[in-house]
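Removed from the display is one protein chain of the complex; every other protein chain stays in position.
Let's turn to chain A:
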């Protein structure tokens, strides 16, 4: 049992934090968000220089051989500054599908481009009717010669608007909810038959609705008709990264709130001298530490067998959702009016936390999933 970071991991963390401190102040972030594509290509280049974008890939494929802990550290640091770049969609989601489902030739073709910051990926998984189900898929894939042709609609695709490559779940066989018969396909973002409508999401990230009309896939990842296990694994890895990102955001928001409590004066005293607010700040601290513990738990459970891993990640998502809601709401409340003004950072953190709760299933969704597994044997 060991919660320590290695020297290299500490170095990674401090280098990234320094980079973000220099380039990701609140006003800078607002500028990045305001200009197309809605995030900073310059920052993306710096992430590549720092080695973040190739981090989790095997060295043989052109990556740096990092593991879940490294991903956790990056996510947490990015969460502290509410980074807008498509790191999760490219490196964790798209990259995860490649790492676990791509063959060697595909990995060696894609990874160097990802690591260099030259390839953006997006995971087109959800559909208008699917809500949080990973297997409710109506998009179809049909064989055409030695390739596949896709037909259907994908919704709220994170960074789907700018991605060079789309990883799309589609049904090759079976009925709408079947666990079998699902494939994961790699398409060029600008392939004929791909229609993308990009938009900004509530937390400043980018999303897209994607319509596929006889769009031709370049490759299949994993088993063409048995891709759900791959999808579940990668979504669990993304939830672990989101948990760490949320911890970074909650930690920054808690610190921001403490600063405010110490400097804002009313009735002739800092409002932080009032006991009712002190106790709320303490409750936020408890929620933060519980969340931090679960983000670490997520990281350390990712390589466990699927059933244990999935249950662990659902538990993590429940805790993160609860902590994020408490910390987000209390931070806004204790800031008063400025907490709901766009010119101040607290509200943006609150919105990102709300979005993280919703991404890949909110606390209630995962509570239901866990409840379904309770043994009823008396």
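Just so it is clear, contacts are C-beta pairs under 8 Å (C-beta built on N, C-alpha and C of every residue); 3 or more make two chains touch, one makes a residue touch a chain; residues count from 1.
One rule holds for everything that comes next: contacts and distances are computed from a predicted model.
Trainee: Considering the UniProt annotation of the chain absent from this complex, which name among "Cytochrome o ubiquinol oxidase subunit IV", "ABC transporter ATP-binding protein", "Pimeloyl-CoA dehydrogenase large subunit" or "Polar amino acid transport system permease protein" applies?
Mentor: Of the names offered in "Cytochrome o ubiquinol oxidase subunit IV", "ABC transporter ATP-binding protein", "Pimeloyl-CoA dehydrogenase large subunit" or "Polar amino acid transport system permease protein", the one UniProt assigns to the missing chain is "Pimeloyl-CoA dehydrogenase large subunit".
Trainee: If the hidden chain were put back, which of A:116, A:173, A:338 or A:370 would touch it?
Mentor: Residue touching the absent chain, from the options given: A:370.
Trainee: From the list A:10, A:179 or A:262, pick the residue that touches the absent chain.
Mentor: Checking each option in A:10, A:179 or A:262, the one touching the absent chain turns out to be A:262.
Trainee: One chain is left out of this view; which of A:60, A:286 or A:341 touches it in the full complex?
Mentor: With A:60, A:286 or A:341 as choices, the missing chain is touched by A:286.
Trainee: Have a look at A:69, A:173, A:191 or A:229 and name the one touching the chain we're not showing.
Mentor: A:69
Trainee: In the full complex, which residues of chain A touch the absent chain?
Mentor: Listed in rising order, the touching residues are 1-5, 69, 258, 261-262, 272-273, 275, 277-279, 281-283, 285-286, 289-291, 293-294, 296-297, 299-301, 315, 318-319, 367-368, 370-372, 374-378.
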